[in-house]
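A protein chain is absent from this complex, but the other protein chains hold their places.
Coming up: chain A.
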């Protein structure tokens, strides 16, 4: 086996000085060389793309776990504080029942008729009942960055709510009359993608039925606009638009992932009412859609206990948040939350008594003991610690998802807790589990069905469960969403399960495509992948990879930086002789222990470590290299700042919960209480001094209140390392055209450069109403006012000259103005 290096002389010899044709053998050699070289390059790109993906996913899941943990913690507090305690009051409102009032009373609360619309308002003025033109106008208005007036928002939502209340849990659709049904997956507030779909496929109509599979909101910045558009079409074409509920159609989740914030910012006066109405609407969204009794469309998935007959009978609106079972009307149980969260039970195998939802050791529910948060910290902390330890181990295992240890642990769990948990499950719990499974589950390659600890809800289900389920219900395909896929869609379980994701560039510009699917009477899916981009120039594959990788690594470096104290301690434990050096292996295992992110650290290390001496890393120097500017406040100790930064999402979530009037402001006192809550949750002391320091350091309005957004702003980290790299940075810029704008979290990147006009370069007129041939390629003209210095070349992502219908790519340039 040769080593493949061609000798230089072979080429030189054959150069003909008169420029005569060179023998074929040599061109072949040259071709092979180039091919060999390029394939190697592509493979390295693929590797980078792969681990970049891993980084984003594991961070996404780690964050989700955090949310679940927090919610459980608050639930626990609810059960164990006296009703009158101030801490409980801070958070009790999110657990309050909605069903106390009758609908008629609620309609009064949501009354919009006394909201005046000023003359100068130039947005759409809706009249009900809505018609197709108004719906189209609404789309156009949002495209032009207009905002619908709150009066019309409330009116539209009220009408939607009325309609949803009469819909069944299971939508049933048929492809009779040769109608093709279009199905879309997660949109996550990315209006660009919805507009792209409408442009490519046409808007919903009698001839063009649509099914939307949940997760319309959160993360992206136009969640409310997407909802309004979908609801408008639902009202106009109630027999041709079908909406499924996703796990993000849930006000608790919205607190953390941006939708609540978005609504409050856009609708300062009436945002709270709008959110309340949306809570109801979300709970009334149907759970599942079935096409021709053959194809099941659901947001998350199924489990081995999923039963459509049971699901059809549920009172779905009682489950306002899928994270929490509804309070039972009969007071028979001592603790309603004891029968919740079968998963919690299974997880706390070691010390069930200490389960967050099983507060027995702290007194029966009827006899609350007066406690302050401080008293609680110690007792709560003990059990919390154990619980967290178990969950952390769970997370570790789950991250390397299907590792052997994970499976053995979960079997340990089931054997340990089976006998006990079974007695707690009753029909109420069954119903709730059904919904949780539908909205939160993910498929896995192995057979079986295990709890989904990565997400904290739902299951992982295997191909055998799919097979069984399809047979039992006489179905042939499950279409679900919930997971981001590189190409916008992916089959699994022998092509019996299809994952469909419609938010392109989900992690970062260029990270993935979105896709929608069309099904005709033959029920064969046709795929339409796409990618919205806010760059004026199509990025090549390597550029995409590099750019996405850049963001992922940035986020990862942040994580490393904010765990500095823990990492340093871990390094020093290993480096007993205090040499200041540590070898690569130890570096990797220390990081893994501290961060609990199952990532290929050895593969990543060249990106994270600039230099080593003899295979050893100078770790102090390395931290200096990471060089992120801390949030200011030198008086506050490093570890505390790190802690706060690390848990800033949790902190912000608690703030928003505490901010009961949704004003975006909280009082000093509440702020203090919030930090104490956080302190109990983290089992870390946050002293009064620190709290005072934090209060002072935030530039408040000097009126005794703190602006939540402003406070969170103070926690931005600035990436100084970019400034250091100078010349190579320049080169990097040339490669990438322009560096991504600063984003602190792996969210959608929107270029923040100011643009004066929003120019959907895709089309000047309305989208084509008819079904254009799918192999048509769409070339887009470039936009004016391009912010990069690049040549105004036309934007192309040419349709590969293939006959395959499902490979039509279009790229639409949408330049978001500021």
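Following the convention adopted for this analysis, a contact is a pair of C-beta atoms (placed from the backbone, for glycine too) under 8 Å apart; a residue touches a chain by one contact, two chains touch by 3 or more; residues count from 1.
Just so we're on the same page, contacts and distances are computed from a predicted model.
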Choosing from "AP-2 complex subunit alpha", "EF-hand domain-containing protein", "Actin-related protein 2/3 complex subunit 5" or "Translation initiation factor eIF2B subunit gamma", the absent chain's UniProt record names it "EF-hand domain-containing protein"
From the listed residues A:129, A:239 or A:615, report the one that touches the chain absent from this view.
-> A:615
Considering the whole complex, which of A:174, A:543 or A:663 touches the chain not shown?
-> A:543
Interface with the unshown chain - residue positions in chain A | 1, 3-6, 8, 11-12, 14, 19, 21-22, 26-44, 46-47, 50-51, 54, 400-404, 445-446, 537-538, 540-543, 584-585, 600-603, 606, 615, 731, 735, 791, 793, 798, 800-802
